[in-house]
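Just one protein chain is left out here, and the rest sit where they should.
The letters A, B and C name the chains in turn, as written, and every chain counts its residues from 1.
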Amino acid sequence: MIPDREFIKTPEVPGPTKEEVRCIVMCKSKILKGDVVADIGCGTGGITVEFARKAKEVYSIDRNPDALEVTEKNLKKHGLLIKANLLEGDALEVMDEIPDLNVLMVGGSNGELSSIIKKGYKKLKDGGRIIVTSILLETRAEAVKTLQSLDMIPDVVEVSISKGKITKRGTMMIANNPITIISATKV
Amino acid sequence: MIPDREFIKTPEVPGPTKEEVRCIVMCKSKILKGDVVADIGCGTGGITVEFARKAKEVYSIDRNPDALEVTEKNLKKHGLLIKANLLEGDALEVMDEIPDLNVLMVGGSNGELSSIIKKGYKKLKDGGRIIVTSILLETRAEAVKTLQSLDMIPDVVEVSISKGKITKRGTMMIANNPITIISATKV
Amino acid sequence: MIPDREFIKTPEVPGPTKEEVRCIVMCKSKILKGDVVADIGCGTGGITVEFARKAKEVYSIDRNPDALEVTEKNLKKHGLLIKANLLEGDALEVMDEIPDLNVLMVGGSNGELSSIIKKGYKKLKDGGRIIVTSILLETRAEAVKTLQSLDMIPDVVEVSISKGKITKRGTMMIANNPITIISATKV
Partner (left out) sequence: MIPDREFIKTPEVPGPTKEEVRCIVMCKSKILKGDVVADIGCGTGGITVEFARKAKEVYSIDRNPDALEVTEKNLKKHGLLIKANLLEGDALEVMDEIPDLNVLMVGGSNGELSSIIKKGYKKLKDGGRIIVTSILLETRAEAVKTLQSLDMIPDVVEVSISKGKITKRGTMMIANNPITIISATKV
């Protein structure tokens, strides 16, 4: 994974998703070289860049133009702009314009998580994966419920990471906020 | 417990120990009304104030004068100054001046954790308790080893707390840094 | 707190709530000597026993007769049976029979969390507290939403505790399952 410090950041745009969380997201995505990915709520672009390294094509969607701008900068920095398509707007509308998907990644959903999952499911090829990262108590339960309503079997992983900060007095453990990764496969 | 926001804070002085951690520390201390407590490395005074509410007398020790000043302010704010004795200086020296203890609490040890525990053990009455809170990888292991060298049986609890921040979009979970609470009883 | 091993256990009845969690629950309850408490879904009785030690009277409700039987045994073991009233049945029905409350504790709700909170709220005296412990992703969000619908401000704490098991090779950290404690005060 790319270290967190290797991403350009912008105030007001959340992310990048922390290294260890990106790592688990990529594992859960079972991404393959030829895959097409949508990254909904791409924020700083941490996840977009990782998918761009491994997949054929990424559609990065955010309704915040600042997010798309910094995602573009991070793609450029890592020489991956050619792999990505940056789409500004409401996810539910923009998703109409994208091709069928192997992976639907939802990192931000602006209160429309359930509709985004359902719309993405229709675009998903057989064997395709949906992955939701959630930092809100409410969206965790909503993701599980929505995936179940689509007859998918959700894999739910709550991840709490603390990182050691080496100081003169010893290794101080600093917590990252917990994040829940919900994923499922379209059979 | 007193809410975190009810403590006066000062830059550069760590603390107060978070509400839920103070809560577990107090439970582990099995504090009784007539008890005498030493709080080594009292910092902002969060733990000192809680012990002052429940015990007979607290000796709060820190080598940082700013820590003692803010601990004093917090004791005053909660009407408990009369219960506490504020002692500035190196813990190993200052501990010579204090009476026998029911509870030795070590929240900060400036690299002398092992010696502080051993010295405190001598001051500890039968049935007395030692409690160490540790945010460093190294001091956790050191506390366990030192307590074992004194034939005490350490109770080791690693506590990771996340608190919900209510936002318009939902309940965002914010992590506190993990802390390890090591405690033991003198038989 | 009473150590976990000091509770009688029965197969099929969940609990007792772990020592450190009982400790935080008691802190959040701000329990006072004269208080009346209802413990909904009392299970093994761990929380009931702690409230019985500190409050005036506890109403322990469970629809599983085995739960009430083991709760009774644990109350007897700790000499606190006189403080408790054991009520078998569906919480929503049984709650009609109990007096006004200072603390409503919900540890188990059999899919009726929202209704139990709302019914308990009506029984709650001004300044009274509602506390919900949740091990399910879904009930955490439901508790927050229900408390907000009653104009209460939820305090949400997710607690992850690991306990050290002393072995010849060192201190092995063993995780307890995470639990979320949601609490609020009736203004």
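Assume a residue touches a chain if its C-beta (ideal position, glycine included) is under 8 Å from a C-beta of that chain, and two chains touch if they have at least 3 such contacts.
It should be emphasised that the depicted structure is a prediction, and the values quoted were computed from it without experimental measurement.
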- Query: Thinking of the complex as a whole, which visible chains are touched by the chain that is not shown?
  - Reply: A, B, C
- Query: Out of A:20, A:69 or A:88, which touches the unshown chain?
  - Reply: A:20
- Out of B:108, B:128 or B:178, which is the one that touches the chain we can't see? B:178
- Note on the structure: Of C:1, C:67, C:137 or C:152, the residue touching the omitted chain is C:137
- Note on the structure: Those residues of subunit A that touch the unshown chain are 1, 19-20, 23-24, 27, 141, 144, 148, 153-164, 166, 170-171, 173, 182
- In terms of residues, what is the contact footprint of the unshown chain on subunit B? 137-138, 140-142, 144-145, 156, 158, 160, 178, 180
- Message: Residue by residue, what part of subunit C touches the chain that was omitted?
- Response: 110-111, 135-139, 160, 162, 164, 167, 169-178
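Convention: only the chains that are shown with their structure count from here on.
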- How would you label the subunit A and subunit B contact, same or different, if same means the shared numbers make up over half of all numbers there? same
- Task: Would you mind reporting the rotation angle for the C-alpha fit of subunit A onto subunit C, rounded to the nearest 5 degrees?
- Result: 180
- Using mean CA coordinates as chain centres, what's the subunit B-subunit C distance in Å? 28
- Note on the structure: Chain centres from averaged Cα atoms put subunit A and subunit C apart, in whole Å, by 37
- Expected list for subunit C, residues touching two or more other chains, is 141, 144, 156, 158, 160
